[in-house]
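One structure, as structure tokens, below. Some questions next.
Only one protein chain is missing from this complex, and each of the others stays in its spot.
Should a chain be cited, it is by its letter among A and B, assigned in written order, with residues numbered from 1 in that chain.
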Amino acid sequence: MGNENRIINGLLKLHIVLCLLFIFAPIAGSFVFSLNSDRFPSLPLGTFSTDWYRAIWEDPLVWQGFGNTLIVGLTVAVIATLLGFGGAYTDFRYNFTGKSIYVALALLPPTIPVVIMGLAMLAFLSRINLSGTTISVIIAHGVMCAPFAMAIIRLRLSQMDPDLEAASWNMGGNQWQTLRYVIIPFAKPAIFAALFITMAVSFDEFAVAWFVSGLNETLPVKILGFLQGQVSPRINAIGSLAFLSSMTLIILAQLLLRSPEDQKK
Amino acid sequence: MTKRPTFFSLILSLPLLIWQLTFFLFPLLFLVAISFWTVRNFQMTPDLNFGNWERVLSRGVFWDAYLRTFILATAAAAITSAIAFPASYAISFKMSEKAKRWMIFILIIPFFTSYLVRVYSLQVFLSDAGIINAAFAYIGLGPFSMLNNAFGVIVGMVTLTLPLVILLQTFSLNFVNRDLIEAAHNLRCGRLRTVFAVIAPSAKVGLVIAALFSFILSFGDFVSPLYLGGGNPPTLSIMITDFTKSGQQWPRAAVVAIMMIATLLTTAFAAITYAYKERGK
Partner (left out) sequence: MKVDTQMEVQSEAIVRFDNVVKRFGSFVAVKKADFEIGRGEFLAIMGSSGCGKTTTLRMLAGLEDPSEGAIYLDGEKVNGKATWDRDTPMVWQSLALFPFLTVQENVEFALKMRGVGKEERRRRAEKWLEKMQITEFASRNINQLSGGQKQRVALARALVTEPKILLLDEPLSALDAHLKVRMQAVLSNLQKDLGITFVYVTHSMSEAFSMADRVVIMSRGQIEQIGTPEEIYREPYNRFVAEFLGSANIFDGTVAGPSGADGWRVTFDGGETVLPKAELPDASAGQAVTFIVSAENMQLSRPDAGQDGIAATIAGEEFIGGTAMLFLETDTGQELKVQKSHDELALLNRQAGAKLVVHWAAEHCHILPGENK
């Protein structure tokens, strides 16, 4: 276009930089603070220190929380991905009355405030004597994560030539064989991405877990505990570690989702 | 192909349905039920008691909190949208495809950081003796009070929703027909006027939905109001946690929660109706 304006474009770029600064300052800050000796950092910053990491390293409760987070994360990822795959395939393949309700019910949970979800879950799960157990956290996270898995896999299925499935039936593959040899291979990258991303979401969904779980605390619950009691900079160290592990999962998912067709020779 | 559901189709579709009915819809309905229960001696008993509704809805504290939450969320949605739009516009119209993909990836990263950790970090930035005020002190200004007030809460909510709003706005701007813009220029519509007269209306649905998401997330947020707003006076979500912690007043918490969901649904319905309303008859 011949009518670009340098000044305007420069200002827009500056605006983007400021937005990113605003978004990432707290995240970067948390990293910096986790390696800072001050209890409550300010300018000028204190000296470099790994004390906070040592403190969490030596805290058995943190380890226990970490273990729970891992178990919950893995289980949730598998359950949410299985449920999400079924939902995504149903939406992709079938038309039936009430389908919009089915899809809405499947995708709605993330729009309900976590406080309310937590309250409802706790009320319900304590009624059926499940509150405070690891299972209850898994159930709650499953509800929150299944929509993400469904969305990711649905997106992949929408890239599939619908004739592929019919072609498989036409060549003698029944529905189960077609699922096994066509749909799943095609959706495989998205299935793995869904596994990783739901695991990352589970790591992060502290609020529901806080309400629902009792003693068997997951890592985010632990973080909330720190915040409620005396504010401890250890949260920065834990947050940074959790962030690094989440990012590892996301980058793995990203690599999987990137044009899988090219990966084969 | 076949009309009647097959065993195959049921195996795939039912688990999710059953799971979400049992663990999502049913708990929410259960919440409605317990809003009518009674609490005696810190024990809930099933009942059909309208007292909880009466008590909550007749109290000024609730309506103050309701109004405060609504205004905070609306302000957060408006401010976030306003900040996001120039950025989304620049990403969608001024960047190469490759740069766009990178921006999208960068903007997804915050979703995988703990919001709580970010808010804690913001406390360090915003407090009276914090990093920003220390920086102001160097040039002889301040200290400014940025924590435990509405400013802090809004900053927190904008932090929470800005990446999402930029992403949603960018996606909707990507769908604006580029020819429309050149047609507008060709008809002597100035650059800035084109943005407001052509681009924004073309992307209306996406812009409204982005603002709606910002509103929904801010309205239900309890981390910012608690840790950046000081928790006092409370917002609705803080009220819920307070009710549950003090004296097992779950039915009242349920009433507040139902009011919140009703508000969210009404707002969402209104916003979506507005977004899809076509001009002309």
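One rule holds in what follows: contacts are C-beta pairs under 8 Å (C-beta built on N, C-alpha and C of every residue); 3 or more make two chains touch, one makes a residue touch a chain.
The structure presented is a predicted model; accordingly, all values stated were derived computationally and were not measured.
**Q** Quick one: which of A:49, A:158 or A:174 touches the chain that's been left out?
**A** The one listed residue touching the chain not shown is A:174.
**Q** One chain isn't shown here. Among A:52, A:66, A:102 or A:186, which residue touches it?
**A** Touching the chain that is not displayed is residue A:186.
**Q** Just checking the interface: what residues of chain A touch the absent partner chain?
**A** Spelled out for chain A, the touching residues are 161, 163-164, 166-174, 177, 181-182, 185-186, 188, 260-262, 264-265.
Simple rule for what comes next: only the chains that are shown with their structure count from here on.
**Q** Report, in whole Å, the distance between the mean C-alpha point of chain A and the mean C-alpha point of chain B.
**A** Comparing mean C-alpha positions, chain B is 18 Å from chain A.
**Q** Provide the residue numbers of chain A that touch chain B in the complex, in ascending order.
**A** Those residues of chain A that touch chain B are 1, 3, 5, 8-9, 12-13, 15-16, 19-20, 22-27, 29-30, 33, 40-44, 82-87, 89-90, 93-94, 96, 102, 105-106, 108-109, 111-117, 119-125, 127, 139-140, 142-143, 146, 150, 175-176, 179, 200-201, 204, 206-207, 211, 220, 223-224, 227, 231, 235-236, 238-240, 242-243, 246-247, 249-250, 254.
**Q** Could you pull out which chain B residues touch chain A in their complex?
**A** Those residues of chain B that touch chain A are 5-6, 8-9, 11-17, 19-21, 23-28, 30-31, 34, 83-84, 86-87, 89-91, 94, 103, 105-110, 112-125, 127, 129-131, 134-135, 138, 158-159, 162-163, 166, 182, 185, 191, 216, 219-223, 227, 237, 240-241, 244, 250, 253-254, 257, 260-261, 264, 268.
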